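With one protein chain withheld, the remaining protein chains of the complex are depicted in position.
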Amino acid sequence: MREVNTKHVFPQDPNKTYGLMELMKGTKPTVGLQPDDMVFTWPHLLIRELVLFAIVVAGLLVAAFLFDAPLEEIANPNHPPNPAKAPWYFLGLQELVSYSAFVGGVLIPTLIVIGLMLIPFIDRKKIGIGKWFAKERALANGLFLTFLLVMGALIILGTYFRGANWSFVVPWE
Amino acid sequence: MKKKHVRTQQPEIDRRTFLTALGWIGVGLSAAVAALGNLLYLKPAVDYGPPTLIRAGKPDEYKEGIKEVLENDRIAIVRDKKGFAAISVTCTHLGCTVRTSDAGFECPCHGSQFDNDGLVTGGPAPRPLDWYQVSVAPNGELEIDKSVKVTPGTFFTM
Partner (left out) sequence: MATSQASTTLSLKEKAIAFFNTLYRALFRYGKMPQDAEGQSYAVFNNLFLHIHSVKVSKHSLRFTYTFGLGIIATCLFLVLVFTGVWLMFYYFPSATEAYNRMLDLRSSVDFGFVLRNIHKWAAELMVVFVILHMARVFFTGAYKPPREFNWVIGVLLLLLTFGLSFTGYLLPWDQLAFWAITVGTSIAGYAPVLGEPIRKFLLGADVVGQEALVRFYVLHVVILPGLLSIFLAIHFWRIRKDGGLSHPNENETPVKGTAQ
């Protein structure tokens, strides 16, 4: 039987060959230290992943038996439905497109994608990391929340408040 | 001792840098050509869509002042005092199929309205409905070429 030195995570085994696993930036060697807020992935993280997976699958199964996915009549190029709507997540854009196809369909989506990609290169100050709605980041969080709310409002407007001829309707009437 | 040719100046770039650059240019060019080839492959070359040349029957099958919609060809044949016209029934906004109305055409999707000549009278559509070229085929039938657009208002006269 191999002897295991339980004091160390990785035993000092003379027969072991070592490979370089990773280079880390740091100011002191941390070999042999056990950072106190670390726990083993097995089982702590894996059990959480497994449970989430089980919940997701169970939820989907229940949903699949309770609610049928919609299926309308067969496609007919001569009879567009009134109104014709894009998938829900594009309805915010379609709402904008109803004002101007170029601005809503091309300009704004392009700006959103470029803007999203640039965020981490503009807002680089290492403050408020690892905390929900950190006070130090109130401005950035406020802006992003506004963006999400505006997109959400447009989607709700396009989904529920637009009827025949894309005219404004009130869903509860 | 015979003096060898001596360079008085270091060249701007040495041989190794030059050859490396040349190599990279070669790789870049091949990649560009390959990318272009792949894009061209994906560009639809054969038109598998509906045919563009349409025979629409004898001219006298159409009555004056009536818009006759050929559903499968997505056009309306209009006969007027001035002659014949073939107007597309595909909305210029986002591609729905428009219906005929008393005033002209209207789109059910987002409410664009067009007059009898397909000019926009309301709604989000950015331009008038397309007009296609009309001619008469050798057998006397009207022939519409959907690949040729004409300016709205150009009627075909016999």
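Letters A and B mark the chains as written, and numbering starts fresh at 1 in each.
We take it that contacts are C-beta pairs under 8 Å (C-beta built on N, C-alpha and C of every residue); 3 or more make two chains touch, one makes a residue touch a chain.
Small disclaimer: the values here were computed from a predicted structure and weren't measured.
Of the listed positions B:50, B:65, B:122 or B:140, the one in contact with the omitted chain in the full complex is B:50. Counting the whole complex, the residues of subunit A in touch with the unshown chain are 4, 6, 9-11, 22, 24, 35-46, 48-49, 52-53, 56-57, 60-61, 63-65, 67-77, 79-81, 84-90, 93-94, 97, 101-102, 104-106, 113, 116-117, 119-121, 123-134, 137, 140-141, 144-145, 148. Although one chain is not displayed, subunit B still touches it through residues 42-44, 47-50, 74, 90, 93-96, 109.
Note that only the chains that are shown with their structure count from here on.
Distance between subunit A and subunit B, defined via averaged C-alpha coordinates, is recorded as 38 Å. In the complex of the two chains, the subunit B residues touching subunit A come out as 71-72, 74, 93-94, 96-97, 107-111, 123-124, 126. Contacts from subunit A toward subunit B in the complex involve residues 77-84, 97-101, 164-167.
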